[in-house]
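Here's the structure, in structure tokens; my notes come after.
Removed from the display is one protein chain of the complex; every other protein chain stays in position.
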């Protein structure tokens, strides 16, 4: 890897990069994961479940470490633990998990304890210290064709589910009470979405590592939310940003001595900051300077916004 | 039993208990206020930032603690300034936190390539703590800073609780709400940097959230729940360190977190039992309505 140089000829660069089978697999897996996480992430941001997403990703670490300890492979561990944790969170806290102080204490404790379990597994599996970093912060080396197939099957499954349940899910996410009266099975959708989220987080974690899932799951989606309020366009933009982030991060990692986690988070966060800054500027220009106090839906008084 | 009797003859255990006690007390007190203010996510982000701070210091060849305290306090104040009324948005916190963690990975790479020696252990130490190797000087410093955080919190606790429960009313009554928000996040940042040295940056959240969650379930009165939360955190650390000493295969951070989680689960169960018995004692038609909390 030390002898490769990024040249001005982009085509030659890409051809050179893709001559390595591990890079091809990394791009395939990255593309699948980017699409999947962008769509799920858009709903996560809408539903304000970022904290739950974060917890699920932390759960992936003991899962992967435990599975490695048992010799079952990290991907199995990611999926097993993330899906199990999604069910537990759904049963314990339901939709609001993380929104209120007491519930977030519960979710936070679960998260801390699971990371501690991961640490225990790592300590038990003595020769594993260097692998820890890959489980936590991601690695694009050594993604096998079999893993790519697993990810592809999962992505097709999740996309089909989202296509079927998309509209009722959107309804339940914006306005649960009205949706229930209109005949939408809100509770079942909440549980179903948490399962989809668990599966997505597991898929993302296999690329970004357990701790950097946020970069791919939430940031492209949040960027899209800042740019447009239209659902269809938002989803499309979210996918676009996810793909750009993954592709450019993989390329940058290949041609530089710095790790994937750094590039991915930096690119995704830079996009988000640009969009958020642009949105704030636009909003300020559109409205007068009048501040009003509103009561946001989490019931905490005192947040402020500018009146239209 | 004999192992327990000779426990404190080991210097490393005495140091671990000294540092652990005050760090836990600070984490428990800060944690309860975080739960009350619904800012647990902020503490989570801060704890992860401490990882990057530690590696920034290591990569620059400085004392690890300099990096810890400097970055957590700076990021804490930055988040307070960025958020509306010192209560930042979830996506902003999460995004910034992921990016800072990404920087940490970069610094880790720089540090490892520069020292070119097997430094996988350094990352594990920062991430998951190593209180048994804390050393005398660091233990005393950690205890002193922990005590300082507790004293400062004791001073501002009352207006802070008022501001947390009803910000607008508190502001009208002359409580400097915004200043308290800043100050509290700064104290949280110091407590997070402290706790990193005991349980490691990834596990801080457990030590901060679990005792606080348990205290909040057990006691409604915030003035009683606050010290209870601190006491439960200290209890977790004492029990955890003892267990880790008796069962050497368990890392101390894991044992501490396991005890803290156990306490929260016990508190949840007693709360549920109490509610059920109260409901049964209520005959239908009486005027009292049982206070049903949470969903």
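A and B label the chains in the order they appear, each numbered from 1.
By our rule, a contact is a pair of C-beta atoms (placed from the backbone, for glycine too) under 8 Å apart; a residue touches a chain by one contact, two chains touch by 3 or more.
We adopt the following convention: contacts and distances are computed from a predicted model.
Chemist: Please identify the absent chain by the protein name in its UniProt record; candidates are "Glycolate oxidase iron-sulfur subunit", "Formate dehydrogenase subunit gamma", "Putative tricarboxylic transport membrane protein" or "ABC transporter ATP-binding protein".
Modeler: Per the UniProt record, the undisplayed chain of the complex is "ABC transporter ATP-binding protein".
Chemist: Touching the hidden chain in the complete assembly: which of A:67, A:107 or A:179 does that?
Modeler: Touches the omitted chain: A:179.
Chemist: Need a quick check: the contact residues on subunit A for the chain that isn't drawn.
Modeler: 46, 163-168, 170-171, 174-175, 177-184, 225-226, 228-231, 234, 283, 287, 294-299, 303, 305, 307-308
As a convention for this text, only the chains that are shown with their structure count from here on.
Chemist: Just curious, how far off is subunit B from subunit A if you go by their C-alpha centres, in Å?
Modeler: 25
Chemist: Can you list the residues on subunit A that touch subunit B in the complex?
Modeler: 45, 48, 50-51, 54, 93-94, 96, 98-113, 115-117, 119-120, 122-124, 129-130, 132-133, 136-137, 211-212, 214-215, 218-219, 222, 257-259, 261-266, 268-269, 272-273, 276, 293, 298, 300-304
Chemist: Under the stated contact criterion, what part of subunit B meets subunit A in this complex?
Modeler: So the residues of subunit B in touch with subunit A come to 31, 34-38, 40-41, 43-44, 48, 84-85, 87, 90-92, 94-99, 101-103, 105-106, 108-109, 113, 120-121, 123-124, 127-128, 166-168, 200, 202-210, 212-213, 216-217, 249-251, 253-254, 257-258, 260-261, 264, 268, 293-295.
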